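Only one protein chain is missing from this complex, and each of the others stays in its spot.
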Amino acid sequence: MDEASAEVQARVRASFESQGLMTHLGARLAHIGPGRVHIGLTSRPEVTQQHGYFHAGASSAIADSAGGYAALTVFPEGSSVLTVEYKINLLAPAEGDHLEAVGTVIRSGRTLTVCNLEVFAIQGTSRSHVATGQQTLIQIEARAER
Amino acid sequence: MDEASAEVQARVRASFESQGLMTHLGARLAHIGPGRVHIGLTSRPEVTQQHGYFHAGASSAIADSAGGYAALTVFPEGSSVLTVEYKINLLAPAEGDHLEAVGTVIRSGRTLTVCNLEVFAIQGTSRSHVATGQQTLIQIEARAER
Amino acid sequence: MDEASAEVQARVRASFESQGLMTHLGARLAHIGPGRVHIGLTSRPEVTQQHGYFHAGASSAIADSAGGYAALTVFPEGSSVLTVEYKINLLAPAEGDHLEAVGTVIRSGRTLTVCNLEVFAIQGTSRSHVATGQQTLIQIEARAER
Partner (left out) sequence: MDEASAEVQARVRASFESQGLMTHLGARLAHIGPGRVHIGLTSRPEVTQQHGYFHAGASSAIADSAGGYAALTVFPEGSSVLTVEYKINLLAPAEGDHLEAVGTVIRSGRTLTVCNLEVFAIQGTSRSHVATGQQTLIQIEARAER
């Protein structure tokens, strides 16, 4: 898989590391490509729902972040990104050693960007598709960002 | 606001307390009514994004849970609930002392239930509407639940 | 219900009448209020699905238009509106003499506006809720509109 430029990777990592929630969940950046970002999350009791599977809130949080950073990789330097909205279908119980969320830019305009979101649960060599989503993001000036 | 029956409240609390993620985020059940559940989340660095506001992943996680438990209050005993999908619009930066997510049943059928999701950020006496969503849930037998 | 100003009503009517699809479906503007528009659609074979109910495509088309025009009522003169995305849940079979779609502005920003969409099926004096949705719209300059 293609890697994004060093400048873009640094920009994404700096933002990711300043997100208290990503650190608190134990999420990590697994790949930063042009228009595509992967985020991993290892299973542990702190990210589960009542049956021991990954909580949909944890899957969605890393999916939303993967899409947001995928969008950021295609934005000009000095700009920032906000999620306008997203929709996610939970396809199957999220059971496994870890989750991988993949955000991919489908369309990037001057103002709005649309991403595809996919979440996979990995158990040993088996990889199951546990969620699929669609997200709209807005590009803003970094100084004006909220 | 109406309270759900003691049996229903106990059922919702037992499920909520077994969700590792809700505990890890610091979320709490604030109200359990018939067809309506409120979940609160206090601000702290562990639930923020890069600018110190609540992370959309945290808002969404409590909104999804509020809708899921609202659905559970209208289901028969011995049944369980799964989120099929949800869509959420982030209306404004989620800045405040705490968040309140409100899930309300709009329509409950034999198989599927649809909920409205709202998230408010509360700062002192000011309450701003920060997210609105719509969610589809499925009723399953508790023994068959995943 | 409040009526929008005469200028706004004229602007909405002019746009609606130039939409070939609305005329072809037989849809009509039923109410134009500030931030709220109602569109009606009478039942006839041309708008049905295979069981004689209103087709979801017809319900969605008038819901999308109701939201779009609701947004237009709150935009400044000389601006235009485009739907960015919408999500709709079909709650029940759309059976009746006519449909009424109601689009209501929830939040209107400088660039983006979010609307709530509801569709009701009316049969005599009975009114059933057949669809609920959520829509994101973007304000553009009329000269730049697409």
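Going in written order, the chains are labelled A, B and C, and every chain counts its residues from 1.
As a working rule, a contact is a pair of C-beta atoms (placed from the backbone, for glycine too) under 8 Å apart; a residue touches a chain by one contact, two chains touch by 3 or more.
Worth saying up front: this structure is predicted, and the values here are computed from it rather than measured.
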Among C:Val8, C:Ala58, C:Ala71 or C:Ile106, which one touches the chain that has been omitted from the display? C:Ala58
Which of these touches the unseen chain: B:Ala30, B:Val74, B:Ala92 or B:Leu112? B:Leu112
If the missing chain were put back, which residues of chain B would it touch? 84-85, 87, 111-112, 136, 138
List the residues of chain A that touch the chain left out of this view. 87, 89, 91-92, 106-107, 114, 116, 129, 132-134, 136
Which positions on chain C touch the chain that was left off? 15, 18-25, 44-51, 53, 55-58, 60-62, 64-65, 82-90, 92-93, 145-146
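Note that only the chains that are shown with their structure count from here on.
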Could you check if the interface between copies chain A and chain C is built from the same residues on both sides, meaning over half shared, or from different ones? same
Using Cα averages as centroids, what's the distance between chain A and chain B in whole Å? 22
I'd like the Å distance between the centres of chain A and chain C, where a centre is the mean of that chain's Cα atoms. 33
Scan chain C for residues touching two or more other chains and write them down. 87, 136
